[in-house]
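Every protein chain except one is present and positioned as in the full complex.
Should a chain be cited, it is by its letter among A and B, assigned in written order, with residues numbered from 1 in that chain.
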Amino acid sequence: MTNTAQRTAVAIAAVIFTFAAVSAEAKDKVKVGFIGPLTGGVSVNGLGGRNSADLAVRLRNANPNAKYEYELVVLDDECKPNVAVQVATKMAADKDIIAGATHYCSATAIATVDVYHKFGFPVIVWGAVLPDITYRNKYAEVHRVNGTMINQNDANAELISRLGYKSVAVIHDTTDYGKGHLEYFSKALDKIGKTKIVGTFGVTADQQDFTSELTKIKALNPDVIYFGGLTPIGVRIRSQMDKLGIKAVFDGTSGIVSDAYIQGLGPLAEGTLAFREGAPAEKLPGGKFFMDKYNAQKYDNPPEAYGAFAYAAMDMILDTIEQVGPDRKKVIAALGDVKNRDSIVGKITFDDHGQNTVPVVTKYVVQDGKFVEWFESEYESGKRKLPGQK
Amino acid sequence: MDAGLFAQYVMNGLMLGMMYALVAVGFTLFFGVLDIIKFSHGDVLMVGAFTALATYIGLHALGIDSNWLNLVVMLVLATLAMALLGMAIARYLVMPLRSAPALNTLLITLMLGTVLRESVRLFYPQGANPKPFPALLPRSAIDIGEFNLRLDNVLMLCAGVLVIVGLQFLLNRTKLGLAIRAVAQDEETARIMGINFTAIVLITFAMGSGLAAFAGVMNGLYYNEINFGIGLYLGVIGFSAAIIGGLGSIYGAILGGFLFAGLQTAGTVMLPFASAYKDVFAFAVVIAIMAWRPTGLIREKISERV
Partner (left out) sequence: MAKNAPASLWPGVIALAIATAYLIALLAAEQQALIIALLVTGIASVIAAAWLGLLVSVTGSFADHEHALDGCAIIAALAMAAFFHENHFVLLLVITILLYSVATLGLNVQFGYAGVLNFAGASFFGIGAYTSAVLTAQTALPHLLVLLIGGFLAALTGSLLLLPVLRTRGHYAAVVTIAFALLFKTFLEVNDVLGGPQGLQVKGMNILGWSFNDNIEIGSISLSFYMNYFVVSLLLFVGVFVLVRRLERSWVGLNLDALRLDETAANCFGLDIVHWKITAFLIGNFIIGIAGALFGMVGGFVAPNNYTFADSLILVSILLLGGIGNPWGLVVATIIVVVVPEKLQTIQEYRFLLYALMVIAVLLFRPEGLLPRPVRRYFPGWRP
């Protein structure tokens, strides 16, 4: 019995210890959140975003003029809607976390907007491109610094029509992200009216073997295979196209703009098209500043395609908290008024849905193992040719 | 349907079937000697593929560029490494649980699978990303209409057939095979006959896991891409294939593997409106087969103990 009594004492001590630890926290510490895919197939993008957000917090904490000391709470959405809802609930339910930069994957961002609304938690989306995230509802809590997929699909359709391609087969993942791409891409193609979609194939995100779909596509013999999805299956599809001797151009979206895509394919990546809203990091207004600071921190991963946006989102959150104090409601109100704000990704203006308008779309083509801007590439100059390029 | 296209589907199905069959044979071997399901099998396959890839990178760094030499060294190293891993699993995880319910073994190997998967993801450099797997076999191809016949696919199919035939020979024509079959049939009698039970179990696990490494390399060569998640899916399908074929029978496993691949391919061809439903279709057929033949297509020879 004495042992049991002792253990009771230990347990009570533990409880007391816990409270002591919680209440001992410094008063001026403010928590901010980051959510992205840190594990799974697209984790490089998530880690790049995490590092960039972390950079914003570190730079702010190093600034002697900052009013608060910030602590970054990082959660992993695994690029899965169900996990995202769990971690978003966790973050939004924690009253100590004032605001968050959230989500790379559209499928997760669209699943969580209701959670943020329910808990009144202000977020700035840093990577997901589905228009519905900001436009389906009019939630004051949800903002986005990067552009939507509408613009990139317009640019995409314009380029392949200009290159003289007549037929496209579409492969898309069956999340809202892939479906969204299918929708906006077909709309954009219809508007131009020179190119036809000859077949559409929905695939699941964990599928390994695409030979059946690709064999069907082979029979359709399209000029271009458009792919609305993320890097892991993009890599698989591109390499299995080669297996089946399909010569069509592989035309991707912002979801494959990542070093992992090129690493995963090696020489096969050559000639892949991809599109992304916003200028490449080195051409952004604050691009050099960002890259220098990022490299100085010696992170394990590069910032990847959306790192600069994650930095901008987090920086804006910190700015706003400095301005109005650590209060969710005030932060939401202040974010609603963002107009022409300078940031490393250029001027940011949120419209009434919290959407930043990013007019620039960068067209990429993979050339010699790098994503090169189309207009600077040897494909544009005619030195090299894509399959079937006129 | 166009004949060339049909041939293409058959070829796709054969390649898939060969991989499933190799995995299923592993399941059936383990089940044969120990009456257990080793669910980490698929992940061992994945680790085997990564071992081969690491070997390739190592050889490449040493400046060895001969494709054939690379391939042989990769295969040997991956197979040996996985054989050792298989023995370690048998020795430290499976054998100690001999007296516990079969479900415990299933669960412990499943958790081991998670450990392997997570370890590759976390500890292999950039392990979360899909990795390019070198195409080491000659890639020349003949186009016959819509049919693209590639030499590397043909070579892989032949190699798969050779391995299975070799295994069959080993099991049916050698002393070791006799011992394995004896243990599979009746452990106690086998012991009485002077067969070293532990050694036979370890050898069987080494063989099965080596086979997984071979299948992993083949998977890599075929898709030219591997990632840490390939094992789970292949493992589950290999398991289902072994079961519908009839556990404990090599022929059953092979039949099950090709049947499953055939179902998936047929699903795509016959359900043109919904090729995404091909897995639903394949698994529904598996359930139906189980209702029709409760102990697999090739029935396990067991008698009801009363």
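Details
Everything that follows uses one rule, which is that a contact is a pair of C-beta atoms (placed from the backbone, for glycine too) under 8 Å apart; a residue touches a chain by one contact, two chains touch by 3 or more.
These numbers were taken from a predicted model, which means no experiment stands behind them.
Remark: the omitted chain is touched by one listed residue; of B:Val10, B:Ala54, B:Ala88 or B:Leu107 this is B:Leu107.
When the missing chain is restored to the complex, the residue among B:Ile57, B:Leu122 or B:Met193 that touches it is B:Leu122.
Which of A:Asn82, A:Gln323 or A:Thr349 touches the hidden chain is settled by the complete complex: it is A:Asn82. Within the complete assembly, residues 3-4, 7-8, 10-12, 14-15, 17-19, 21-22, 38-39, 74-76, 80-83, 85-86, 89-90, 93-94, 107, 110-111, 114-115, 118-119, 173-176, 179, 202, 204-205 of chain A touch the chain that is not shown.
In the full complex, chain B makes contact with the omitted chain through residues 31, 37, 93, 96-97, 99-104, 106-108, 110-112, 114-115, 118-119, 122, 236, 239-240, 243-244, 247, 274, 276-277, 279-280, 283-284, 286-288, 290-291, 294-296, 304-306.
Here, only the chains that are shown with their structure count from here on.
Taking each chain's centre as the average of its CA atoms, chain A and chain B sit 36 Å apart. On the chain B side of its complex with chain A, the touching residues are 2, 5, 8-9, 12, 15-16, 121, 126, 128-132, 141, 143, 146, 148, 150, 153, 222-225, 227, 229-230, 233-234, 264-265, 268-269, 275-276, 278. Those residues of chain A that touch chain B in the shared complex are 39-41, 43-44, 174, 201-204, 206, 208-209, 211-213, 215-216, 218-219, 231-232, 235-236, 239-240, 242-245, 260, 263-266, 268.
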